[in-house]
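Sending over a structure as structure tokens; questions will come in a sec.
As you look at this complex, bear in mind that one protein chain is not there, while each of the others sits in place.
Letters are used for the chains, namely A and B, taken in the order the chains are written, and counting of residues starts over at 1 for each.
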Amino acid sequence: MESVGSIILYVVVAVSIVVFSVLAVTTRKILRAATYLLFTLFATAVVYFMLDFEFLGAVQIAVYAGGIVVLFVFAILLTSHPGDNSSRLTSKRRLLGLVGALAMLVVTGWTLLSRCALYASKPAMENPDMKQIGQTLMGTGDGQYLLPFEAISVLLLACIIGGVVVARKR
Amino acid sequence: MFCCGLYGFLTRRNMIAMLVSLELMLNAVDMNFVIFNRFLFPGAMEGMMFTLFAIGIAAAETALAIAIIINIFRSVHNIDVRELNQMKF
Partner (left out) sequence: MSVTIPILILAIPLFMFIFLGLCGKKMSHLLAGTLGTLGMGTVLVLAYYTAFNYFFSGQACFINEAGERLQHVIFNTTWLQFTDSLVIKLGFLLDPISAMMLVVITTISFMVHLYSLGYMRDHHGVFEKGFQRFYAFLSLFSFSMLGLVVATNIFQMYIFWELVGASSYLLIGFYYTKPSAVSASKKAFIVTRFADLGFLIGILTLSYYTGTFNFTDLTSVPVEGLADTFRVDLSTPETVLAGISSGAAPIFMGASVLTWALVLIFVGGMGKSAMLPLHIWLPDAMEGPTPVSALIHAATMVVAGVYLVARLFPLYLMENSALVIVTVVGAITAFYAAVVACTQVDIKRVLAFSTISQIAFMMVSLGVARPEYHEGLGYMASMFHLFTHAMFKALLFLGAGALIHAIGSNDYTEMHGLRKYMPITHWTFLIGCLAIAGIIPFSGFFSKDEILSAAGNYSVWVYIWMSLVAFMTAFYMFRLYYLIFWWKEHTVREGHHAPHDQPWTMSVPLIILAAITCVAGFIPFGNLVSWNGEPYDFMAHFDWSIATVSLIVAVAAILLATVMYRKENKLPAKMKNAMPALWRWAFHRFYWDELYMFITHKIIFGCVCRPLAWFDRHIIDGTMDSFAIVTNKASNAIKPLQSGQVQMYVWLYLIGALLLGGITILCLI
């Protein structure tokens, strides 16, 4: 059984994820949306830490919070004037979006609940250490991911070049 | 969180806001991977690896998307998706 502290922490994190993500999509100031996204990402990282995936949590913070959100902020500052709000959404549109999202929530939630028994406790697992992660990433055997790793690296390279080309002033 | 992302994606008209929503959805999926890995198959690393790669791809995709958005903004001074329909048939 988990400790009370961890349950409280979990509840706090879960609530903050939901709240911040709702805020991120409903706020009318785009910069605020990015900030809320940042909080959501941090909370996700906390979840990873709680699940003993420390490396993943670190990556989440470094890449998402450190990289992507900064990119967002740059883009926002480049493309919009600070202080101007996006126009208020029409209620019809909002309703439609809500219906779609809720329908999706129902479907996924139902699937989730019907397929997986709820686990009260998390099974014991030792934290995967760096050596293990490194070998998994670099190995070529079964359950090892050299090829996707390389593919990702090529993708990133292509992305850098593509980004430079696309955003270049002509 | 996923549904929030979905909602945002469907309703927001600013492209950057849509991208934010997209990130939310991706993140939700990532989290699902990790949680399933942790609870159903403790000790395995597939979910984690998947998430790792997904993060990498998300980073790439975001960077590219932002580059495109900036470019669009530069050419039409607008990032409202409803107005960007010059490329239809």
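The criterion applied here is as follows: contacts are C-beta pairs under 8 Å (C-beta built on N, C-alpha and C of every residue); 3 or more make two chains touch, one makes a residue touch a chain.
It should be emphasised that the depicted structure is a prediction, and the values quoted were computed from it without experimental measurement.
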item	value
Residue of A:L31, A:L78, A:M104 or A:L156 touching the missing chain in the full complex	A:M104
Residues belonging to chain A that touch the chain removed from view	100, 103-104, 107-108, 110-111, 114
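Here is the rule we go by: only the chains that are shown with their structure count from here on.
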item	value
Of all residues in chain B, those that touch chain A in their complex	1-8, 10-14, 16-17, 19-21, 23-24, 27, 30-31, 34-36, 38-40, 42-46, 48-49, 51-53, 55-64, 66-71, 73-74, 79
Touching residues (chain side chain A, partner chain B) in the complex	17-18, 21-22, 24-26, 30, 33-34, 37, 40-41, 44, 47-48, 51-53, 55-56, 59-60, 63-64, 67-68, 71-72, 74-76, 78-80, 86-87, 89, 93-94, 96-98, 100-102, 104-105, 108, 116, 119, 122-126, 128, 132-133, 136-137, 143, 145, 148-149, 152, 155-156, 159-160, 162-164, 166-167, 169
